[in-house]
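Here it is, the structure, as structure tokens.
All protein chains but one are shown in place.
And now, subunit A:
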Amino acid sequence: MQPLPPRWLDKLAHRICAPHLREELLGDLYERYALRHRRTGARKANWFFMREVTALLRPSIMKRKPSPYRSPSAFNPEMLRNYFKIGSRVLLKNSGYSAIHITGLSIGLWACMMVATVVIDSLSYDRQWSRKDDIYRIVTVNKMAQNISERNSSSPSGLAPVLQKNYAEVESWSALSSGEKHFKIRLTDNEGINTNLLTADTSVGRILDLKLLAGTLKHPTQAHQSLVVTRSYAARIFPGQDAVGKIIYDIPVFSSEPTPYEITGLIDDLPYNSHLRADAIRLEVSKPETLVNNGIMSFGRNYILLKHGTDIAEFTKKVNAFYVRFMKNNDREQFEFQPLTDVYLHSDFAEGQRVKASIRTIYIFGGVALLLLFIACVNFVNLSTAKAFARVKEAGVRKVLSGSRMQLVMQLLTETLLLFGISVGVAVFAYFFTLSPVENFLGHRLILTFTSNMLMAAGALLMFFLTALLTGLYPAWVISGFKPAATLRGMFTASLGQIGLRKTLVVAQFSISIIVLVATIVVWQQFDLMKNKELGYDKNNLIGIEQISWNGKGEAFKNEVQRIPGVVRSTLSTWMPTEGAGYMQREVKDPIHANRRIRVWYIAGDIDLPATLGLKMVKGRTFSNRFADAFNADSLREADVAKFEQAQMRQSSLMTATAAQMLGIRQLDTYAKDAQSVPVGIVSDFHNESLYEPIKPTLILAQKAPEYGGMLIRIQPGTEMQVAAGIRRIWKGFFADKLLRINNVEQQLTKQYEAESKLHQLFLFFSGLTMFLSALGIFGLVVQAAEQRAKEVGIRKVLGASVAGIVGLISRDFVKLVVIAIVVASPLAWYALQKWLESYPYRTPISWWVFVATGTATLLVTIGTVSYQAIRAATADPVRSLRSE
């Protein structure tokens, strides 16, 4: 028998050898193999054959002989022109499909651009300072108990100077705090200009790059406060004049007289995309405090500039070790150094930081937009592969006429690029005109946009081009891969893999839509819960005057307010809803759990406070004039601090139920050590802070006309305007110079949940879009299916099928896919939202009806989309579809 070389080597040799050389060369190999086999046996012959095959790897043998019937290169200019010509004709001919494609892609691309803008803008914050990598904010970490710690954006004022003295790494430091102030140009002006004010000491120039245009960054005058203004702000208040040297006045909140500010410097505008965004800087002479290890320390927002290349982890360790030693082995307070570039996005803990965003929102935002683009691209792929049916004949003819596969791929890619190009145009147009509504929605300006930054625009175009290539490649590959003989004979059956892929993509698409829809409902429920939850006090018909110093006229003012028709009750209070948990907090040992400390919060107001808020009594009595509950804290403190402390011990207090329980108070009307007062009554719990925080144990003290504080006014329903007008009138008489800020408490409360409200609006918008795009995709598919099955439908009808039966036949496949999507998406949505809700102390339950409702809605949308085409197909005249060909 003829000995044969191993099959795989034979195949390999066949593969390597060019077709025109195969006969002689492979024959030679066989012959030599037979010779060797006879001479040395099978093993050596096989071994030698392998060497022979490797020896075939040379260009002269591998190089294929070019075909004598060559098609022109797929990239020659004639062909390129041809692609565009044919491509645009195809798109025009199938204008319906093109419209679906363009709508879907435009929406996807637009959303993606928009969100990319927001994300890039958020990431750009504080990146323009030249020393951005070396500036850190000192963050205090307060250990409350094992594993529980609180982070605070302020740190002891004495710390930074000590660090500069002790450590060579520290170059400089500065205390920076930002706030708002109203300034007026003349003393006699009534209205002030709202100004973002950064308060800094004179060392600020060493940390931030301030480009001084005129004046000085020092603090030259002792007579006035010193103010450095930015160029655009100067142009606003003194248009066309030299602002330096001018004096402007603030509208006081706490002091009784307007304070004069001298403009001592003019700087270039500060970057808007910085958490230190400001119109003007109030300069203060830096007077470093000494760090003490016992007694009272003041806190401030301190920034520290380190030498370039300092290992921050190492430095943090050193500082904390030093601090523990300094505080005599008390490690309750530790410090972290937060990089300047992290301050904007990673400051959820920082109360009072006005310019910040949450990285979580950015993630959600970006995720949803990417999903949207995914859905749009899926639509494209699905429709194109489904339409392959219409294109394969063309592909077959082109191939027979010596078109290469490369040319076909190029042709189809050109069409994809054309569609993407048009969509990008539409998207950019929409983007340009929706930028400002989006800015309004966000509440701040976007600095880096695709239409303002060339680099970003170029990057975006490149990304679009790549997306188009990736999306277009698969359908092009599929369509160009069919054998021309089979397609021309009409033996076209979509391969199983393709249908499987298309189905998977539809399921993925709808799953995403369903998840977003469920998220929309749940976010809304959470927002609704926070907005409408019973707070323990009556938040309706309550208006507040923001905190000021009353200059001793508080009591009199209150009496006047009391007389305004519509006012039911009013109170001077040191605590206003939405402004923190209380004016004072005290840490006491937990009487129930050893080793734990609890924080008790104090609220003070005059004796009308509980009644004005509408707190419910649980036990004991409320404050009353009969018992001398009110305590003249201000005057007592001024007279004698020691006596004041003693008197405070005997002071009557009300406590919330939680406080009573946590402090273990059983007996009223006797001095309680942990409460440092005499509890006379217990009121039911109320939320003194937003619902992001769990309920806080709180004590209420009564003070006689507190000097610093706001005012809460309970009014009759529907009299808000009238009462506000009355207050304004009285205010003029009492505090002509002071800024009056009246709020509706309920509105203020709702404003706290702006993040949720925005998230909800965003989801509402996105859920609409994803659902629309998914429906669009399925619509395209159903059109395709109806066309493809026209003949089948015709035959069925001739054989007596009913319209309903045929509609069912066509719709069934799609409805099935959507049902699968519902089953897949529901648990995913449930899990994701459960995770999201975990961070809220008060969360809405995710009930089963949410899933039922979204499922039903999705099914309705699907059936609505599908049945229109299905009915059209079912009612078509069968003669028409059967007569063709």
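Please note the rule applied: contacts are C-beta pairs under 8 Å (C-beta built on N, C-alpha and C of every residue); 3 or more make two chains touch, one makes a residue touch a chain; residues count from 1.
The working rule: contacts and distances are computed from a predicted model.
From the set "FAD-binding protein", "CheW-like domain-containing protein", "Chemotaxis protein CheA" or "Transcription regulator PadR N-terminal domain-containing protein", the protein name that UniProt assigns to the chain left out of the figure is "Transcription regulator PadR N-terminal domain-containing protein". Check A:60, A:130 or A:188 against the missing chain and you find that the one touching it is A:60. Only one residue in the set A:32, A:360, A:445 or A:569 touches the chain that does not appear here, and it is A:32.
Considering A:2, A:329 or A:595, the position touching the chain not shown turns out to be A:2 (whole complex). From the options A:51, A:65, A:186 or A:328, the residue with contact to the unseen chain in the full assembly is A:51. Remark: the residues of subunit A touching the chain excluded from display are 2, 21, 23-32, 34-35, 48, 51-52, 55-58, 60-61.
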